[in-house]
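With one protein chain withheld, the remaining protein chains of the complex are depicted in position.
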Amino acid sequence: MDQYLGQVVMAIGFILAILGLYGLLSQKNMIKMILGFSIFTTGVNIIMVAIGYVKGGTAPILDAEGNAVAKFVDPVPQALVLTSIVIGLGVTAMMLAYVMKLYQDKKSLNINDYKDLKW
Amino acid sequence: MLTVLAAILGIAAVVGAYYAIHNEKLTAAIIASGIVGMVSSILFLLLAAPDVAMTEASIGSALTTAIFFFTLNKIRQTNG
Amino acid sequence: MKNNALMFLTLMSVWVLLNASLDPTLLAIGAGVSLLISFAFCSKCDVISGINLSPKAIAYSFMFVFVFIGELIKANISISKRVLAPSLPINPGIVQVKTKLKSKVGRMVLANAITLTPGTFTLDIKGEDLFIHWVDVKSTDVDGATKEIVSTFEKYLEVMYG
Partner (left out) sequence: MDKKFMVALLVAAMAVILFPLFQSFEGGTQLSELGQYYTQNGVSDTGATNLVASVVVTYRGLDTLGEVTILFLAASIISFFLSVSKDDRIENRTVMSVTEILSTASQTLVPIIVLVGAYILVNGHLTPGGGFQGGAIIASGTLLMFLANPNHKLNHTIIHVIESTSGIAFVAIGVIGVLMMDGGFLSNKLFDLGTPGEVISAGAMPLINIFLGLKVGTELSNVLGIFVESQNEK
């Protein structure tokens, strides 16, 4: 019944990642761009966890005696995603801090108004 | 059964992401992206990753949304 | 000091419920953590000390749970009827009611009980006035609305929280 769970979730991750990338590239509003970036990150995290999924696997936590009772899913991608989520918050907060400072400078959220470095 | 649940949650996540990217109102867009975080946390739980689900539930849906709203409030203050 | 002690006991019971074990090591760790939290976050909180601990109040607390569940079922049935009826017999509006409760916890529990029963929703509290969104407004004046919405719960909460 549940043999395609990994594929379904992975497909959701792909769609989210592509939607996020599209938002990041197509939007002019800087806050919208950052929203797109955070959706992109979520999608990539879902893909990474789905890669480590094993059909019918359980969470990689052993019973009290330390015996493996069942098939486990891969713990490595989960550990990586764990750090990735926390870093994602730090990076998002940093970008928002930049946006706040830029807005105080020019009173605009449109990315096209910031052409100081363009030549 | 879990596959069907995952598919329904996935539709919610994709609609939320589309709404977050295409809505003109920033407040609604930020709430929609919070929904994406919440739904993806349940997806992690379905993939047998409770550790990741816990982190995503508190960071992806609560803290990120709050920081976006603080930024929005500051921008409105600067404006008026 | 009394507030801190009460907060410590609350946190300790939550800790035991979370761990579901009476292992001495865990209890010691929990005691240390609860002591730290109760002094760090509870410097001037007066919430828990508002609870009345007399036997009558405890009996009323149990009764309140049953009264609340009864109200919940009644309100759910009435709202389901309204939703399923094709004519949609609703008459929404915001009413103002008055509460006699003085303690903050009592007012919080009252507001949450009103919100949790379907059909009524607490929007705000200002002093002793509660502003409530009501799906089927039966009376617009303050006294009538108070009698309809608040008095069922207030009778018990007055004893529980003084």
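By letter and in written order, the chains are A, B and C; residue numbering begins at 1 in each of them.
FYI, a contact is a pair of C-beta atoms (placed from the backbone, for glycine too) under 8 Å apart; a residue touches a chain by one contact, two chains touch by 3 or more.
Everything numeric here is computed off the predicted structure, so don't read it as measured data.
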| item | value |
| --- | --- |
| Chains shown that the absent chain touches, full complex | A, B, C |
| Hidden partner interface residues of subunit C, rising order | 7, 10-11, 14-15, 18-19, 23, 25-26, 29, 33-34, 37-38, 41-42, 45-48, 104-105, 107-108, 111-112, 122, 124-125 |
| Residues of subunit A (touch criterion as defined above) contacting the omitted chain | 3-7, 10-11, 14, 17-18, 21-22, 25-26, 47, 50-55, 57, 59-66, 68, 72-76, 78-79, 82-83, 85-87, 89-91, 93-94, 96-98, 100-101 |
| Residues of subunit B in contact with the chain not shown | 49-51, 54-55, 58-59, 62-63, 66-67, 70-71, 73-74, 77 |
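Here is the rule we go by: only the chains that are shown with their structure count from here on.
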| item | value |
| --- | --- |
| Averaged-CA centre spacing for the pair subunit C and subunit B, given as whole angstrom | 30 |
| Centroid distance [mean C-alpha coordinates] between subunit B and subunit A, Å | 11 |
| Of all residues in subunit C, the ones touching two or more other chains | none |
| Residues within subunit A bordering two or more other chains | none |
| Residue ranges of subunit B touching subunit A (in the complex, touch as defined) | 1-3, 6-7, 9-10, 13-14, 17-18, 20-21, 26, 29-30, 33, 36-37, 40, 43-44, 46-52, 55-56, 59-60, 63-64, 67-68, 71-72, 74-75, 78-79 |
| Parts of subunit A lying in touch with subunit B, wherever the complex brings them together | 1-2, 4-6, 8-9, 11-12, 15-16, 19-20, 22-23, 26-27, 29, 31-32, 34-36, 38-39, 42, 45-46, 49-50, 52-53, 57-61, 73, 78, 81-82, 85-86, 88-89, 92-93, 96, 99-100, 103-104, 107, 109 |
